[in-house]
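Pasting a structure here, questions to come.
In this view, the complex is presented without one of its protein chains, the others remaining in place.
Going in written order, the chains are labelled A, B and C, and every chain counts its residues from 1.
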Amino acid sequence: MPYIPNTPEEQQQMLKSLGMSKLAELFADIPDHLQLKRPLDLPEPLAEHQLLRYMGQLAEKNVNLDRCISFLGAGAYDHIVPAVVSHIINRGEFLTAYTPYQAEVSQGVLQSIFEFQTLIANLTNMEAANASMYDGATALAEAALMSCNVTNRRKVAAAANLDPRWLEILQVYLESQNIELINIAYDPVTGLVDLEAVEPKLGAELACMIVSQPSFFGSVDDVDRVAQWIKSYQGLLVMAVDPISLGILKAPGEYGADIVVGDAGCLGNPISFGGPSVGFFAVTGMKLIRRMPGRIVGQTTDRDGNIGYVLTLQAREQHIRREKATSNICTNQALNALTATIYLALLGPQGIKQVAYQCLQKTAYLRRKLEAAGFKLRFNAPVFKEFVIQADWDWEEINQRLLEHGYLGGFPLKLADPNLSDCTLIAVTEARTKAEMDRFVDLLRGWR
Amino acid sequence: MPYIPNTPEEQQQMLKSLGMSKLAELFADIPDHLQLKRPLDLPEPLAEHQLLRYMGQLAEKNVNLDRCISFLGAGAYDHIVPAVVSHIINRGEFLTAYTPYQAEVSQGVLQSIFEFQTLIANLTNMEAANASMYDGATALAEAALMSCNVTNRRKVAAAANLDPRWLEILQVYLESQNIELINIAYDPVTGLVDLEAVEPKLGAELACMIVSQPSFFGSVDDVDRVAQWIKSYQGLLVMAVDPISLGILKAPGEYGADIVVGDAGCLGNPISFGGPSVGFFAVTGMKLIRRMPGRIVGQTTDRDGNIGYVLTLQAREQHIRREKATSNICTNQALNALTATIYLALLGPQGIKQVAYQCLQKTAYLRRKLEAAGFKLRFNAPVFKEFVIQADWDWEEINQRLLEHGYLGGFPLKLADPNLSDCTLIAVTEARTKAEMDRFVDLLRGWR
Amino acid sequence: MLLLDLSVPGRQGYALPKLDVEETPIEELIPETYLRKSELGLPELTEPEVVRYFTQLSRKNHGVDVGFYPLGSCTMKYNPRVNENIAAMPGFSRIHPRQPENTVQGALQLMYELDRYLAEIAGLAKTSLQPAAGAHGELTGLLIIKAYHEFNGEAEQRREIIIPDSAHGTNPASAQMAGFIAREISSDPRGGVDVEALRAMVGPQTAGLMLTNPNTLGLFDENIETIAKIIHDAGGLLYYDGANANAILGIVRPGDTGFDIVHFNLHKTFSTPHGGGGPGSGPIVVSNKLVDFLPDPIVEYTDGRYHLARPKHSIGPVKAFYGNFGVMVKAYAYIRHLGAEGLRAVSENAVLNANYVLNQLKQDYHLPYDRLCMHEFVLSGKWQKELGVSTLDIAKRLLDYGVHAPTIYFPLIVEEAIMVEPTETESKATLDAFIEAMQNIAEEVRTNPERIKSAPCQTPVKRLDETKAARSPVLTRKL
Partner (left out) sequence: MLLLDLSVPGRQGYALPKLDVEETPIEELIPETYLRKSELGLPELTEPEVVRYFTQLSRKNHGVDVGFYPLGSCTMKYNPRVNENIAAMPGFSRIHPRQPENTVQGALQLMYELDRYLAEIAGLAKTSLQPAAGAHGELTGLLIIKAYHEFNGEAEQRREIIIPDSAHGTNPASAQMAGFIAREISSDPRGGVDVEALRAMVGPQTAGLMLTNPNTLGLFDENIETIAKIIHDAGGLLYYDGANANAILGIVRPGDTGFDIVHFNLHKTFSTPHGGGGPGSGPIVVSNKLVDFLPDPIVEYTDGRYHLARPKHSIGPVKAFYGNFGVMVKAYAYIRHLGAEGLRAVSENAVLNANYVLNQLKQDYHLPYDRLCMHEFVLSGKWQKELGVSTLDIAKRLLDYGVHAPTIYFPLIVEEAIMVEPTETESKATLDAFIEAMQNIAEEVRTNPERIKSAPCQTPVKRLDETKAARSPVLTRKL
């Protein structure tokens, strides 16, 4: 038992101090007939060496991104991760701590969360951010719930060009509270939010309007227009953003967003089959701050007047307010938030701008080349790091063919939207090279 | 410049404080015509991401032990390394510290060296050990030099069944000091040291007799006999041992060895193409302790009477004694020694016994099976984790064939000893499984 | 000093490869008005500075790797490091959630098998690995309860979730989020659910009950069968908050005691590191009759292949993609590493350690429920409070001993609660040192209370002013 220090002799000693002689006596409070009388039916234990081999074999059954060239995105991206990040987060003090309930011995975690809040607030150009959410999708759902609570309205509008899974999750969360979710259609030519399509009288009933920038299709919208519209009804503007895009694209705060959410997994976290990632949640204005879900760290001073950090505004939280809490979130994604913080600290403003710029330029390059190769661009709006192409193909089948050449193709949109069944969503990050893209285009061109 | 914090502005500021305006002025003391007027002729720099890919490709050009099944030993072995070891040694405080010159902020390194000394001394059953040597071979050479210094004799005898490369290195070190190295032949049947072969009058001139346990051929000798012999001439008994074997085999201290050396790379260090490894050096008796090469850590107390550790007996060392030092060693192998310490702490006495026992049993199993398959055992002495088989084959060619089946064969002895050109040295560690061995035997049998 | 305080314009800690495609002028790609005008507000540092900053920060933090961490209800056990290596294997850490199923068979197999193992441990039928943490599992489980009643046409009527007063705050909060009304049920003198009160509370409005067993007092509710019967008879379902499952692995299975839904905290019971507050993972396991309501997708195995599927009456997805896969990998490896025998030993030793400590401390601290405990126990600081020293003071003083304080002021039903969970990965020597520290503190309360009230004094900062932080919140470093 490499992880259990008690030796049989010590067990006996300890039992004896309790007036017992057998471990079974410890469980006397569990009615005997309820106790499991057989071993659990689990595979034989593997010693560490065997475990590593076995798990290595299991891992090898997956095609990983080091072994192929990926143009797959649709919510998760092959961004470059600086090597040093994992060294820092693997320090036992970060890895094996928990929520910093005892502030005096948790300044490392607390200060790093304070940094996360600061950098997210700055990046989004908002006033404050919380200590993290499970992911972008649940952050969005919480943003919608919070909008309803703050505005006392029971309808939420969301652009239909949001990630369809995020929309589904939103629906699940809202439905449980009997809040109505209204989808705002996108323009079939541009792929952008079509405000014309909204029933005018609806506006005044909306708690918020949710817009994704860029959209699921990669398109970049004129959010000013949306902002003006929802504000004219005193509803909140909720933006879901790709944090990388903020190196180039106008920040939510500049649009006057009230709540900003997004997934910060792309900031230095391994892609890891989609999780753990980390959601962020930023707001402006004390009124909204006091209604945020999740942990928040604040600055204070100690007895000697030195600066320190503590969990704060806890009166919002479940452990104090129970059913009246602003959310049920407890364990969040601290280590992933720390990862994002380290990533942002390493890259800095210039680095984030460069990542965004490279995504933009490389995406433009591939899009241009594919268009030249005869593929149709499904939407004509400007794009950031993703775009939709159309062809009279079964894109799932094409993806299988691409795999044979070491490529992971885009996301076949038939899996998400029956109207786009001949489309695929191509993502290009800074990790892609010209040579990789050229060969990709050659392959696809060859199959026409 | 991710690793150089000075910005151009800061450089200017700093230069200005020196009354300069250009970096080149800093090098005014270097005669201009000696300065390199062109960039160094080196490959273009690779950004980290490119570097990782490039280095990954280079690494893939090697067949690594995770991709094959190895029976190769001859001084380096595929022993199991507990996963946690690298996590501990990667802590920045261990990794990025240097020799603990400032003891008060180096207790981590100092105490861990003290542990290394303790565990090595205990494992070898000797009184003291130093803080590490470059590797087993250089440790042996230093042991021979020290023997001469201590005994004031100028001849060293070494068993010819030592690792031939170690013997060569020994020769290089001794020759430079005009010390004569005398090879003691091994018995061609047993592979063991043949004391009969020694000229009787030589004994009294010997500073020491060096014996390897087990020998390069894996054989286990009756060292008591050797000990008695060399002691009868007041020479020192120097033993070179495999630390893993000490889980089962009689400890050097039990033989009355004066100096014990060996390579502790096998204790938790990655094999890493043979280095960095770590040598150990243990002695008994204050007289020998005071003549040891290398760093030594001792226990002491601080101003408040608390226990602490410092580098000690420094009067032996080069930075104090210069040309009169006991050795020139300065930087040693501290991190590898730490690795060995962690390994020993994890395995403990039972674990080390088990590793040794599994090596012994698995070796016996394969040896028996190969014998049954018609291969001749070259020597008939008992063996620990290596043995020599003989066949009318070119073993290098056989190894190439084995490679095609995912096996790394033994060490063809023709590369080391012309008398054994039809032999190969097979090593079996605890990492090998029955299934791997059975298939190995099947392959070889099939080619007969 | 914060990152931005260390920033110097012009530095960068990571360099990308040079852009290798022809550049298009940016205004041709994105309209001017969509471009960012505001500063990014990020620090400019080099890698050495970032490393040193975070290394220093980490050194101001306690962790299981640093010392004892008896934080009740949180199961701060040792996290095997080999699992970090495993989760970091590119075959796990570098796979995209939208890859074709035939390229991720290893990942799906892992999820499928983990589902099976958790089902066996819970004594139930099928698992959803989607929830990101315990609270998320609760919400998901409650949504399933709702969907079940809806399916039976009883959703309108069954609006109440009964929750013991000893329950964790997430339980009522989750009930609220799921659109239920949380009804609090009181505890009986032995610390269990007050069965009579429960009988009085149930009815056609009852959707279900949430229970932790062992509960947050660390006590096993012996009446569980009766409780289950009462709820089931009333048409409700039983939800098991598995935060305390470290006590019961291979000993008793929630499903066997009548529960319909269980969540496990992989980050507690299955030893995935807590990461300073996450990531967690809160899979739920349900009985046969609830399988069809599970979130979308679940993993199935047919014709020799693993694939994702949407249950017939799925409540829908509750998280992007499939949950915290990286955490699942670690929990899976943990189960494979320990096996049935190892898991049982976990619970046996966790319970042994708790009882051992409890028994040594009950002379000096009030023990409100003096009976066998499971993996944790709750003391009360009320004797000390009478001498003017609060549980908070005691907790702070413990920090000076290099020990993380227990959970305090929870559960709410114990005055000045001190909730201690030693876990099985601690040695007797560590427990003895903790006992001695607690005894010393009890003595100090009598002899030198001021010393305690001014604690901690050995920590990187002295006692911090929480009131001030909340009164005028400073939540970011202003630019």
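To be clear about the criterion, contacts are C-beta pairs under 8 Å (C-beta built on N, C-alpha and C of every residue); 3 or more make two chains touch, one makes a residue touch a chain.
Everything numeric here is computed off the predicted structure, so don't read it as measured data.
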Touching the missing chain are A, B, C
Among listed residues A:Ala28, A:Ala47 or A:Met286, the absent chain is touched only by A:Ala47
Which listed residue, C:Asp65, C:Glu160 or C:Asp194, touches the chain dropped from view? C:Asp65
Omitted-chain footprint on chain C covers residues 6, 8, 46-49, 51-52, 55-56, 59, 64-67, 78, 80-81, 425-429
Quickly run down the residues of chain A that touch the omitted chain. 1-5, 7-10, 46-50, 82-84, 87, 92
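Criterion: only the chains that are shown with their structure count from here on.
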For chain A and chain C, what's the span in angstrom between their mean Cα positions? 19
Where chain B touches two or more other chains at once, by residue number: 2, 48-49, 82-83, 87, 92
Two or more other chains in contact with one residue: find those residues in chain C. 11-17, 45, 47, 51, 55, 80, 82, 84-85
